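The full complex has more chains than appear here; those shown keep their coordinates.
Labels run A and B following the written order; every chain starts at residue 1.
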């Protein structure tokens, strides 16, 4: 049975689409069909370093998610490490799997090692990400955040330089903060994990591959065991008629 | 010096505007000027019980906040107990105070008593509100959530019935969960706190008056001591030029 998975890169540039398509196809399962979308209909944020940028793209993200379910997708991935609108996305779908980078990466990291450090771009990102670490229950598993002093669009400018910076931050996380796994805290930190984990000798979790593989996993759980997002309380859907009256999604 | 405060009721109905104007004017300081706005330009959610409804109104909320600052307001209040987009609002303003119901109510409650229970409408609301309790650091101060089985628009249908339901839930919170203050977990639970606290003998915190009074307080701190939202890290504003390029707010 096919697994149709859409990665939504919720930014107004298609700059990284091909890279994500390449990465996902490289590591997917046989039965998985990958689609990557970004927002190109008008101008808008080309990165989401600010919570207010997230806020602006979320309505479009929700529509894209809703449409994905109508188009028969089995899962949608929210392609930003802040996990924007994770609850809202799970509310609006009837049955589709929704995954997000931070949630998936932390669950994977804590079943591979005892704790993790998160390598982020700028210090600005840390407070909102800390809130998520706490919300998901992993505050006691967090060894440290390590900021690189790079913005989202800096990561791929000179990949070798970025990789070296990550290596140094990760090494400090291992030596000083006693980390035994590394999470790359931005989806645009792609292309680095494989070399780094070979060098460092500990798992390095990529921020788009984590929710992608977790999506394949949750689709399998849903298809085989009917285990899916609980729609009775926290992820309860709004009434269909009300959504229609409000002219939403 | 005047304190201009705008309560943004981020829903597509003006149904409660007059009530909020009445409440705020009743309890305001002399120098405070109150304005209440809601969204009436088109159809949209008339309540925010769902995270996806919040998501849809947030861009409009942000624009309203931005405009409020341009119009010389000293503070804007986010009029929903989920505290939607609190971080985003603090990011986009230069200097204006932003308050929100849950944050303000919990800070007030824990300086008046040892703990609090939150009286909510439906069980659906509890998970997202729990995340906020945890985020603000008050999980050890939470005695309980008490759901009434009422939606947002049910609270004012028959106020005496609602008041009686709140009284019963609060009494159980006091007797069984050892609560010693009560927070009303929805801005539309207005008009009840005064009678209830007279009956119950413990503070009952109203969800719109809490952030309103807290806004007056933070304006005073800003004006007198220059204590205001830290704009250097977690609430850093996006670059002006980028905001302009992205055509935002």
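We take it that a contact is a pair of C-beta atoms (placed from the backbone, for glycine too) under 8 Å apart; a residue touches a chain by one contact, two chains touch by 3 or more.
Worth saying up front: this structure is predicted, and the values here are computed from it rather than measured.
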Worksheet item: Since every chain here shares one sequence and 2 of them are in place, how many copies does the full complex have in this file?
Response: 6
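As a working rule, only the chains that are shown with their structure count from here on.
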Worksheet item: Cα centroid separation between chain A and chain B, in whole Å?
Response: 30
Worksheet entry | chain A partner contacts - residues on chain B that touch it in the complex | 12, 42-46, 49-56, 58-59, 62, 85, 87-89, 91-92, 123-124, 126-128, 131, 134-135, 233-234, 236-238, 245-249
